[in-house]
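With one protein chain withheld, the remaining protein chains of the complex are depicted in position.
== subunit A ==
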Amino acid sequence: MRGGPSGGARRRAGLSMAAERKTKLSKNLLRMKFMQRGLDSETKKQLEEEEKKIISEEHWYLDLPELKEKESFIIEEQSFLLCEDLLYGRMSFRGFNPEVEKLMLQMNAKNKEEVVEDETVELDVSDEEMARRYETLVGTIGKKFAKKRDRANYEEDENGDIKPVKAKKMFLKPQD
């Protein structure tokens, strides 16, 4: 149940004409912060609504139809290179210009051998081997970045590997 409006109307009806004239304050005054406390819920709501109306009216928007470019499945390309698999434009025959001849082989082979090349590419160092190698480095590099005081904690074990000593200083709670 909303008692506000009906209650307010009853109250207003009971008031004398003079009193009504007295309470009629300007909107701008009513909107001020210190006036908010005394306002009843009805006028508050009215003010808020008016304010909202002003704000929405002042909002800018572009009066344009929505521009929606459909995703096209046709792609434009003005180059013949893509269409016809043309060769490289510099050529030399029978050793006239060895430099160009070398270049020719390299550039023209590119299109054909790309597929083959992918298969032949192999890792020189396997991931596992790499990880194993770096394992031993952890201590050495760690020592480099350790402070002088902590450096004593790094000790060489029987393999010659440097490892941090595990003993850590920590707070010991006294027993009482």
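Everything that follows uses one rule, which is that a contact is a pair of C-beta atoms (placed from the backbone, for glycine too) under 8 Å apart; a residue touches a chain by one contact, two chains touch by 3 or more; residues count from 1.
Quick note on the criterion: contacts and distances are computed from a predicted model.
S.K.: Could you tell me which of "DnaJ domain-containing protein", "Ras-related protein Rab-21", "Exosome complex component RRP40" or "Coatomer subunit epsilon" is the UniProt name of the chain missing from the displayed complex?
M.R.: So the chain that does not appear here would be "Exosome complex component RRP40", according to UniProt.
S.K.: Out of A:34, A:93 or A:171, which is the one that touches the chain we can't see?
M.R.: Only one listed residue reaches the unshown chain, and that is A:93.
S.K.: Can you tell me which of A:75, A:131 or A:170 touches the chain that was removed from the display?
M.R.: Result: among the candidates, A:75 touches the missing chain.
S.K.: Footprint of the hidden chain on subunit A, which residues?
M.R.: 70, 72-97, 100, 103, 107
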